[in-house]
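The other protein chains are all here in position, but one chain of the complex has been omitted.
After this line comes chain A, so read on.
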Amino acid sequence: MDSECVSILPRVCEVLAASGSSLPDDTSLEKLLDWLTTITQTGVSLLEACPCLLDFLSNVALNAAPGPGILSFTLKLAGLIGGSEDGFKALEECSVLELVFAPHHWQESGLWEDPSLRIGWIQGLKAILQHSKALGFFVQADLLEPLLQLQTDSSLFVASAANQTLAHVLLLCQSLSSVGRDGTNKRDVEHNGVGVETNQNCSGVVSKVSEYLNESLVPRETSRLPHSQQILKLLSQLLVQVRPPLRETLLRAVLDSLEELATKSCSQLTLPLVDVLLAANSSLGDTDRIPKQRIGKLLSLVLDTKKPTDVVQAAAALMRSRQTDPDHSAHAARVLLLPLDIVTGVSLVDKDSTDEELRILMTEQLQSKTCVSMICMCLTNMPQITVMAPDRLPCPQSLVVRAVLSLLRLCRGDCSSSSAGCVGVFRYVTGSSKVQKCAMEALSALSKSPEVKIGLAEVFKLLTEYLNCPLSEPSVLQKSYKVLINWIDVCTDLSCISDQLREDLTQAVRKRACDTRWEARDSTVEFLGHLAEVRSCRTSGGEEREPSNALLGGRAFAVPLLKEALQDPESYVRASSIAALAQTLTPSWQQGAPVTQEQVEIVTRLQEILSQDSEGFARRAVVKYFIAWFSSCSSPTSCPLLVQHVPAVLSQGAADLDWEVKLHTLELAELLLDRAFPDPAPPHPYAVTPEGLIHGEDEESALLGSLNGVVDRGVVSALFCGLVDCDRPVALKACQLLLRLRAAVCPPTASAADTGVSCKLPGRSWAQEIRKIQGTNTDSEGGSAVGSEARGEAVEESSVGVREALRSLDLDEKLSILTQSSDHVYNSPLSLLQDILTASTAHSHPTSEPGQEVIVDCY
């Protein structure tokens, strides 16, 4: 702990105890508490380190003069200190404990009305309840009663905090009881009397809380519904965390109430009730005395509810939990597929296996506006349905695919394949982009089903229609492309795709590349990029081909479109087209194919974008393009076009105004460094080291050759430029890379004065900065010739020895500075304490220096 902080803290405590109104900002006390909590977590005793805190607590507790904010802080601090047994003892001895945690003390002074004080009380209580003594105090002082009352507090925040604390109390009881039962090494157990008392306390608390939960679960009036919801949430949270026997105790206490709730089927409670049942179901084992079947029965009861919205919600929750037994999953799947069955007329759910009444009610419900949300809920659970075992599904997955396709057709206004019984639903789903998007997601999930091949042509046809449709929203188009990629990705055989379909798709993609909405154009170029990455498949001729070739004519189709998109007025589209070009050309780069005139044109255009484009997205994409190109080439040096353009990219990228462009430029530089100075393979323990290899002359000349290479390509300049960049991530990355370079080219044994490779420093500001740092460091080491430049004299382009520079830049110190966050000084505890003091001074002498504003750090 910082000694300066310790020395200031007493004054801060005085200020806080005197008045809380002069705090620099609302969060000061929270930050102070966070700092003190951090100290506690390191194992330091707060009272030993800062004895003034005890005085502060006593002062404030006895004199409730400061505002509720300070009081709330005091209560939380008391909890923090009392959380350790020693601290607890100290608080007990100076009678602070009973005073601060006695609600009537605050009620009498009228301060209990303030929610912040109640929050402080609850959180303080939660913090202190860490050991058996605290539990003893909790029971003796009868604090459970006020805690239970706070569960229904008018302030939602207070009620929620009280809720959490009640759960904490139970979990403490569980841990203390288990300690006693297991007979492990705790002091409570050694002292038999204390152990018995703790157990009694625990069982007393558990029994009271269980009783409370049971009574509060079933709402007797509508106004109590939110409270019941809260109790259900608490219960589900507890059931996940508690172990036997507490779990059984709790469940036994509430089971009847849960049954009553399940029978009542109250809409607002359906979801939390399902959560409780699922938590109970997953936690109960075969050995538990409460039969799992009873919980299962309750789950079935909820799934048999006759309220369509409730039952769909329950089924969705059940499906999402992924932990129910197969019967319940099958039941939930039937419920979730029923709306699709009704709307599309595709027989997904056998009429005999569903309740006729539910079918009728759901058909009615689907005629109303709520049908959209209900259908969407069913569709969003499709991923869970697709992974279910086929024998648990009410129908083959191919039928589900058909139903989703049929729904998508309905959304386009095509009713030809729909059910005649649900006419009202068309009004709401036709043109609904929400349903379309959910259905697209569902279709995407269904692509993973093993039966996908069945509907491939049909899916392609529909997606092409969507891509062609002028009414499709850009977000729907984007999803359509995504689904198309997913289906192509899993498909090994595209022979079922007819020429006409291929032609339609080509036209659609070509048209969307000219769309008036940039989002549509963006999705289109992205699609072309993704398509180029899809692995090869079989075509109708039986040959293996890349899907982009088989469907759209490959690069000959995509590259002209993408080249055109490089001129797009929207920067996102330009960026996406650059990325897509990289994806499209990657295979040819990997194969080392000769560079075409088309590629030369592209690179020229990319250079233009990097140097002239006003938007960062496009420039970032250009650098990433070169990264992709460089990474894909097995031998970049054999690609003259790449080698020719890399220095320009590094130079322009390093001088960019956008920090991400600069960072990507450094990543490109890193790749060049990797190639030039590959990590030596870890030596085999028994390998024979060739003589003269280590630090031999050959190696030195090879090293110099590599260094020369990276200098010539502008890597070192880019790194130097990055090192003095005002953006910390850039400087950090550059520093790390320079350190790597130093490790590679400056062996510790070599002399500091060796010369060899030098790098030109331009007359630009960054080079001046480098000279300045270099000058300062060499000055401190005994003077340097570059000192004059550092003093601001006329700067011209000059050279610097790379090795010398790497040694003299003090990169290690720079790294340690850069690793710290840029606001570490302003966020330090010392700064916080000083701010509190300064604010208090300003508050106590508001007119002492008129006209001089006190500027406080803003967090």
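Convention: a contact is a pair of C-beta atoms (placed from the backbone, for glycine too) under 8 Å apart; a residue touches a chain by one contact, two chains touch by 3 or more; residues count from 1.
In this section, contacts and distances are computed from a predicted model.
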> Given the options "DIS3-like exonuclease 1", "Integrator complex subunit 9", "Vacuolar-sorting protein SNF8" or "Translin-associated protein X", which would UniProt use as the protein name of the unshown chain?
Replying inline: "Integrator complex subunit 9"
>> Please identify which residue in A:Pro569, A:Pro594 or A:Pro640 touches the non-displayed chain.
In response: A:Pro569
> Which of these touches the unseen chain: A:Ala18, A:Leu361, A:Cys415 or A:Val643?
Replying inline: A:Cys415
> Among A:Pro115, A:Pro226 or A:Gly424, which residue is in touch with the absent chain?
Replying inline: A:Gly424
> Among A:Lys89, A:Arg243 or A:Arg517, which one is in touch with the chain left out?
Replying inline: A:Arg517
> Which residue numbers on chain A touch the omitted chain?
Replying inline: 413, 415, 418, 420, 423-424, 426-427, 430, 470-471, 510-517, 564, 567-570
